[in-house]
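Removed from the display is one protein chain of the complex; every other protein chain stays in position.
And now, chain A:
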């Protein structure tokens, strides 16, 4: 696993960059703030200039209003309400900061009387003059002795202002002084009353009026001609109300500076936001003085830049933008630096990886070929060079099809391009077969390949890689294993498993194509004779020779297999029964013609052949094999060296088939202990014989209905299907059990021997001796009491095993009798070799010996031979007394038969004793 080590920036570089960036950002923020402040200051100055101009204009307008009114008074004969009201309304409407316009008439006592009369005549009988300021009403009589300055007009006439009508101003010294100053300067005068009169606006501007149409030029004349005063009340908040753009928070202060330089503050705006102002930011200030007569009015404007003007967001934005730009530049610089470092490291790592890859490719056991997208070779590793038999320099840039002929292993089909071949197999999800690569040396190499695409970063295919593995050895081993799995090691023919596979295919073919085929089941006759006589090596050689003979007789398309032991199977494709029988006969013939030589011995070999027609109506493989087996054994039963074709209604087949039906019943009877033992006594014909009597155990199979199954029926079936060993063991075990009981009850008066029949299969069972020994011990039986009867045929058929078994039994004390002597081979040569002590003469010679002289001769001859061999003889099937006499005369030692005693239930031994 590759661990990518990321290049990092040192801490000192990071700190320096951070601090530097912070300083730059702060500087930018400060500059932006300073610029905003300066801009706010400029705007403040601009706006205050506008304000100053506006205030100046408004004050001038107020003065102009006074001048207008004065002009009007000079132009009219009588200054009355009808004249003043419209123009006053218009002036107040035009200049909202003028809250009222009054005319104060300087009246002489007669004029005062006239004024009072007029007012009272106008419906106000109680109309009176009012004092001004702090004067008391009792000073008013002065007005009737000297001049008074009475409010005779006011606009608007409202409940609030109406009380000024008839009010005397002249009585107030301060006001009077202000009027004199206005007269003196012939200009306006400002007044700010500190009177507690609630209905009077304390801020006033006035101009005097004079008698005549022209304002007197000299002061003295103006003083003499003074006729009244026009007085405006001014609303300073309204005067300082501007419809300006949002701007700095402004605070106004108005002060009147009189001719003596005394300053009187007349108005201050209230600003409730002062507490929120930052002292650090400072204030913006502007001051302007306006001249009104001999007075000045000073306007002080103090401003605090509002948040919008200072535009903190813009400052913040500039700082953020700067920070972002710095971050971006730093990131780019750092990234470039890091990228350069990482690129260098990556290149180094890449080189290392490439070296590793090269070493790996050089080291691995598989051949690796890489191509470009057009399948031109771009690289091969050393193993691939070896496999291809060419060096990289020889094939670089060439197409792989030009330099490496590939073909499929199974079909031998040429594969032009292994890349596309394997890719196609991958896409179709088929398992590609191995390819065979023709090496320039001529050697063919089985290879297993995998193909992958080479892609670039974005996933586009830029080439392919082919990994080849030399699987020649594995392929050969696999082939060998496959061969071994399907072939018989001895003969080289197909084995039973493969034969059955082929048979299945043939059966399926027959069903689908309705075609006919044939199966020949070949079983060699007397093959054991060769084995027993000359040993297994000889038998094996015989089998090899026969395999070659059979193979030679068949077509290539047909199948010859060894099914096991001395059994062969032949499958004939597309063959009717007649033709199959001809082939079988030919095979039988060639086998029969073969003379097998071994150690100077020559054997005639024969075979029994069962033939089965393979048709579509055969259900299963087992049915087919059973039919062939039946046909073959039928052929054997028919005398061996025979060909027998399976026919469903064949009697022989039916018989054989019926035997097969007994198989499960016998097994069930053994399992359920259905068999019964009977005994038939063999009596001594001579004096002083030992033993004096012999009891032969015989097997019976009683049925539920009281009948019995004849041993002649089920014994052949048991022999055919290899069940006799089990039956014999049952007999041995049950006989021993009974014998133990008998001898446990009493001691027989006469010497006694118990005889038990053993089949050829049991004699050939190498484990039988051990079984019997164990049973003798189990039932505590003296071996000398036991005699086993074997037939000549069975002994000879399993001669070597039988010889070994007999000798083992003799060793422990058991005896042997040769049963049915004279009916089989009657080979006296075997008598010399078989270590038996009793010889049972076949009953067919005994039963009629009284009538048949040949039988008497045969019995006498056998008796002579036995005597010569020191064997005792038993004559069976004795059915009358005359035969007994003859036997006794001949010298036969024992006799057995219905005349002497019919078989009795074995349990009777307990009673008889």
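Rule of thumb we're sticking to: contacts are C-beta pairs under 8 Å (C-beta built on N, C-alpha and C of every residue); 3 or more make two chains touch, one makes a residue touch a chain; residues count from 1.
We take it that contacts and distances are computed from a predicted model.
Enquirer: Which of the following names does UniProt give to the chain that is not shown: "Carbon monoxide dehydrogenase medium subunit", "Transport permease protein", "ABC transporter substrate-binding protein" or "ATP synthase subunit b"?
Expert: Looking only at the record, the undisplayed chain corresponds to "ABC transporter substrate-binding protein".
Enquirer: Tell me which residue among A:10, A:126 or A:687 touches the hidden chain in the full complex.
Expert: From the options A:10, A:126 or A:687, the contact with the absent chain belongs to A:126.
Enquirer: Considering the whole complex, which of A:17, A:60 or A:157 touches the chain not shown?
Expert: A:157
Enquirer: At which residues does chain A meet the chain that is not included here?
Expert: Residues 81-82, 85, 122-126, 157-160, 162-163, 165 of chain A touch the chain that is not shown.
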